[in-house]
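One chain of protein is taken out of this complex; the other chains stay put.
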Amino acid sequence: MNTTNIILIPLLPLLSFILLGLGGKRLFGDKAGWIASLAMLISFVLACGVAMNYFGDHSADAYVGKVVFSFPWLPFGNGLKINMGALVDPITSLMLFVVTFISLMVHIFSLAYMKGEERFHIYYAFLGLFTFSMLGLVISSNLFQIYIFWELVGVSSFLLIGFYYQKNAALAAAKKAFIVTRFADLGFLIGILVLSAEANTLDFQQLMINLSSPEYTSAAGEFMGISVLSWGLALVFIGAAGKSAMFPLHIWLPDAMEGPTPVSALIHAATMVVAGVFLVARLYPLYSIAEVGVQSLISSIGAFTAIFAALIACTQTDIKRVLAYSTVSQIGFMMFSLGIMSEDHLGYTASMFHLFTHAIFKALLFLAAGVIIHYVHSNEMQDMGGLAKKMPVTHIVFLLACLAIAGIPPFAGFFSKEEILLNAWNNNRPIFFIALLTSGLTAFYMFRLYFSIFWNKPHHEQGHGKKEGSWFELIPLMILGVGTVLAGFVPFGEYVSADGKPHHAPIDLQFSLGPVGIALLGILLAAWMYFKASSKPEKTAAGFGVFYKAAKHKFYIDEIWLGFTKGVLFNLIGRPAAWFDRNVIDTLVKGAGSATQSAAEGIKGMQSGKVQQYGLYFLFGIIIIVSVFLFTQGGR
Amino acid sequence: MNLLWIVGVPLLTGLAIVLAPARHARMIALGGAILQMALVIGLYFSFTHEREVGNVFPLLFEKQYQWFPSLGFSLHIGVDGISVAMMMLTAFVVVAGVLVSWKMEHMKKEFFFFLTLLAFGAYGFFMSMDLMVLFFFLEVAVIPKYLFISIWGSGNKTYSANKLALMLMGGSALILVGILGLYFSLPPESRTFDMVKLAETGIGFEIQRWVFPLVFVGFGVFTALFPFHTWVPDGHSSAPTAGSMFLAGISMKLGGYGCLRAATYLMPEGAHEYANIIIVLASIAIIYGAFATMMQKDLKYINAYSSISHCGFVLLGIGMLTKTAITGAVFQMVSHGLMTALFFAIIGMVYERTHTRLVAQMGGLLKVMPFIISAMFIAGFCSLGLPGLSGFVAEMTVFVGSWETKDVFHRTATVIGAMSIVVTAVYILRAVGQVAMGPLVASGEGVDDARWYERWSVIILIAGILVMGLAPFWLYELVSPGVEIIVNQFAGK
Amino acid sequence: MNVEPGLFHFLVIGAVLFFIGIYGFLTRRNLITMLMSVELILNSVNINFIAFNKYLWPGTLDGSFFTVFIIAIAAAEAAVAIAIIINLFRSHQSINVEVAEEMKY
Partner (left out) sequence: MFEYLHLMKSEAMVLLIIFILLFIKLGKGLPNDTLLSVVQLLLLCTVVVSFGFNDTGRIFNGMFLHNTLVGFQKGILALAVYIISLVCSNWFRQTEHLAEVFVLMLSALLGMFLLISADNLLMFYLSLELSSIPVAALANFDLNRRKSSEAAMKMIMNSALASGIMLFGISLIYGLTGSLDFAQIWGQVKTEPIHMMAFVFFFAAFAFKLSVVPFHLWTADVYEGAPVPVTAFLSAVSKGAVTFAMVNVLAKVFANLSGSWYVLVVGLSVVTMLVGNLFAIRQDNILRFLAFSSIAQVGFILVGVSGQNDQATVATTYFILVYVFSNLAAFGVAAVLLSEAGITRIEQLKGLYTRSPFLAWALSLGLFSLAGVPPAAGFFGKMFLLMAGASKGNYVFIGIATLNMIISLYYYLRVVRLIFTSADKDVASLQVSRPVMFGLGICIAGIIFTGVISWIYDHIQSLV
């Protein structure tokens, strides 16, 4: 395995960021996109090479993680140190491939999509930074290193979401994304501190060994009745939940669509949101030995998020928003799958598999949505309809993606979701039923989207000469479409499993009947309601009444958060603190000043200008001194 | 390398400024500042070279000159890694400060003279190993600040300048009483102001017990120890740009360095005795400063209050008394110095162009001044602890070091400190986002971007931030032996 | 009533004179009278010196010499003071001490 190659994978996008960011327009002009794409292409090729190299190496009977290089970046005094290094193991190889692939697609897509933007080169620079951060995150060999790139992912998402910086909405969304994830990162940070103090190391491999060693487990401390290890892991999970938009920290993700659409594709498919899942997967060995409470925390939050987001997705009318909630829901699938521990660790493989397939079809969906939005100049469903004829390529790939996400065989999503459900069925029945219901809802809202965009009502606009999109846009769509069809056939369990040994996940066709049936039911329902324009949706919505309204308003989670920040942070803490500073502490200082002034004013009568009074003071002075002396010292 | 050159150059620069015609003042000041930077960087290299060839003396380039010998003073100078780091910080900020003030018109001769005087005080402070000399240099750096604010300042400058000067002088009064008390409490034969000797012979616990709080609080005033921080917002907001840069970038560091060198190093038992109080106060400063910042409307106030919060980390690190945490405190001093100087430089530039510092009256400025606003983003990100920039390194080191002590109290303090990173994100993004993004405001129409001197000033500071943020091991190697000596003081007891 | 005058009597007279002088200095409004009160104080000191010299330390003449010098200095002081008072009279048309209270606080 070539170390240089692995280092180059993240460094190339970074290089593109530096070049484009500093050189800017002057040096590259419109060629900025090409340079970035070229860098990305090389990265992708290298990543493929690394993955093939790694998975092709059968010398051992299991895939083991290897730290290919590492140097101390920041030593701490107590033996801990942040190493910058690269750990290559199955999920790293997988993620390297996924991230570079999706990013490459986005790069190419944007060549046309972002053409003519004033800050074209900056856009590509930020894309490079974003990709770099994510790649750095996946190759991290050290818990702190992952935190570093974790934060960089956060900030690059801030930059990209806020790309249209003159729009107030973009600013608000960017801030929200950053602050919410930052809030979660607090948990991550403290988790790191807990774990590192327990394990006395920050390197993943050593961390796992130290913390799972019998010596540690027997001596592990407790805090409030829960083992310190579990505390640490739960805290880390908060960080993961923030990045991965788990309830109740999911609020930033739907708003993040304020950025350019290809960026949404990148965020939703391959980078930011899967970072949380990746983190939990990275620490999976620890989670698997943690207390059951932590595991069920992960699985229940994941499952709840899945259905919760699916319900909201059914009611949204902005197509990017629907896709965003669908992402939240799908990430929920991955998360709960990780949380359901079993002897064979099928959940791990399933989750990673779903991450893989989801990346492809979700990128496809967003990019396609981008094409559609450019075509109709609107995000709203009611402005669309009847586009099937006008946009044949988009139509087909979109349909493929919808089928995939709905879990219809033989598309990618079917295989991965099947594994997840199977694992849930075997180990946690309640979650299985929630997941099953969510599958149905997924199929429903995705096809609601599909039918509303492409069928429903005829397209009115007289855009005859209007093209569907340039080839730079359509080719990535087609590549991703092919991927959507084929990705499911990858023998995923052979390569990625919790213990590194090949894992044969059987497809149980009998079991599959249920989920597929539910999905088909959802599709049919959607077709019935949305294939032709009708009043059925309104009536149904009215039938659900309050519940519909609540879902439409995203169950008011945003408002609750807003109330919390405005009411508690600003009004209850910030304002009193600022008031206290200006009015209490400052008054003390001012008070000292004015006390001196008034004392000065008070004694001015002493200096009366009368000679005889001066003499009197003189005499008083002597008398006082003498009497003080006589009283205090005289006896001695 | 003779350290006297490093204090000599600013002194000679100052003299040259006084003697030369006013129109040359800025050139001389810039030349002097660059020469200082070259010297300090040279010092760094010869320092590391000495270390590499195996010179393990705690202090290098040590010299002892006679100065009021009959009173027990001596001009004892020498540097360890911490001093070198602080001096590099000073050199960077000085160059940037001179560049930022390039277009200064009003009484420019005096302005640059005071700048160099401040630099003189700061360099001298960081290299002195004698308590009285340390005190002398500390005081030298106070009055130029007052004049900066009251002559070249803005807003409620009289009040701010008075508050600053009187509070800082109050702090140094405490230090003076502490130092004198320390000196005269010692048995006559071991009376000295020499810190190295004092550390060797040790100071009785009964003395430390009452001297430590005096000295620590005294220096604490300089570094915005809660509740003595109230000069910070007013002073910074009224000062001219370079003044704010110096104030926050260097002057507040004098306090942190003093807390470390004069209080903690000399009086480890006293530090142990009061560590918990320091931690409580520092935690309050961190979180309270952060929340107070959130409510500010003026950019300078925002940065000033955030300085309270950030300097809290310095004190928190010192209060934790572990090697890592103290290293983190030193990191935080360097980092905050660079970052806050950058922030103030940017605020000055923005103010010069839009004639307002109120966040609400700005918006969309990224469009018209991409360079300045990008730098502002970098400063902001550094402030909120983005990896790759210096703030992250410093804060994380403090956190890791604080977490080392395994009891609920220390860890609670750490968590409180860590909470501030969220609040910091909130206020930084609110402010910077509002200034940079959104629709362009009318006052921003047609303004130009940074001019060459502004560019260079920004670039120098960003370079410092990046170097520290990207290659912290470098600073660690420099600083850590020095910290070790301080920590060994505890270990020995 | 034939009491031999002793040190005590002289000291009492001295002290009484001293306080009369001070009382006069503090209460008289006329500058010349005030000056005369000061002379009383000086004279009380003279009495003290002489008495001490005579009754306690008759060996040397320190006290007597001192007295002589005090008398001389008092004359000089009075001369300067009267000159100043005259000048004050020229500018204020009065030698009442209360006219000269311009400068205060």
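Order of writing sets the chain letters: A, B and C. Residues in each chain are counted from 1.
One rule holds for everything that comes next: a residue touches a chain if its C-beta (ideal position, glycine included) is under 8 Å from a C-beta of that chain, and two chains touch if they have at least 3 such contacts.
All figures in this text were calculated on a predicted structure; none of them were measured in a lab.
Asker: Could you tell me which of the visible chains the hidden chain touches?
Answerer: A, B, C
Asker: For the full complex, which residue in B:I34, B:I143, B:L440 or B:L470 touches the chain that was left out?
Answerer: B:I143
Asker: Can you say which of B:L115, B:A161, B:M339 or B:I378 touches the chain missing from this structure?
Answerer: In the full complex, the listed residue that touches the missing chain is B:A161.
Asker: By the contact criterion defined above, which parts of chain A meet the unshown chain? Give residue numbers in ascending order.
Answerer: Against the left-out chain, chain A lists 596-597, 599-601, 603-604, 606-607, 609, 611, 613-615, 617-618, 620-622, 625-626, 628-630, 632-634, 636.
Asker: Where does chain C touch the missing chain, residue by residue?
Answerer: 14, 18, 21-22, 25, 31, 34-35, 38, 41-42, 44-45, 48-49, 51-52, 56-57, 62-63, 65-66, 69-70, 73, 76-77, 80-81, 83-85, 87-88, 90-92, 97, 100, 102-104
Asker: Over the whole complex, note the residues of chain B touching the chain we left out.
Answerer: 66-71, 73, 107, 110, 132, 136, 139-140, 142-143, 146-147, 150-151, 158, 161-162, 165-166, 169-170, 173-174, 176-177, 180-181, 183-185
We adopt the following convention: only the chains that are shown with their structure count from here on.
Asker: Examine which chains touch each other and state the graph shape they make (line, ring, star, complete, other).
Answerer: line
Asker: Ranking chain pairs by contacts, what comes out on top?
Answerer: A-B
Asker: Tell me which chain's centre, taken as the mean of its C-alpha atoms, is farthest from chain A.
Answerer: Centroid comparison gives C as the farthest chain from chain A.
Asker: How many Å are there between the centre of chain B and the centre of chain C, using C-alpha atoms for each centre?
Answerer: Distance between chain centres, rounded to whole Å: 65 Å.
Asker: Among all residues of chain B, which ones touch two or more of the remaining chains?
Answerer: none
Asker: For chain A, which residues are in contact with chain B within the complex?
Answerer: Per the touch definition, chain A meets chain B at residues 72-78, 80, 82, 144, 147-149, 151-152, 155, 158, 162, 165-168, 170-171, 174-175, 178-179, 182-183, 185-186, 189-190, 193-194, 196-197, 565, 569-570, 573-575, 577-578, 580-581, 585-586, 589, 593.
Asker: Can you list the residues on chain A that touch chain C in the complex?
Answerer: 604, 607-612, 615-616, 619
Asker: Contact residues on chain C for chain A in the complex?
Answerer: 22, 25-27, 34, 97-98, 100-105
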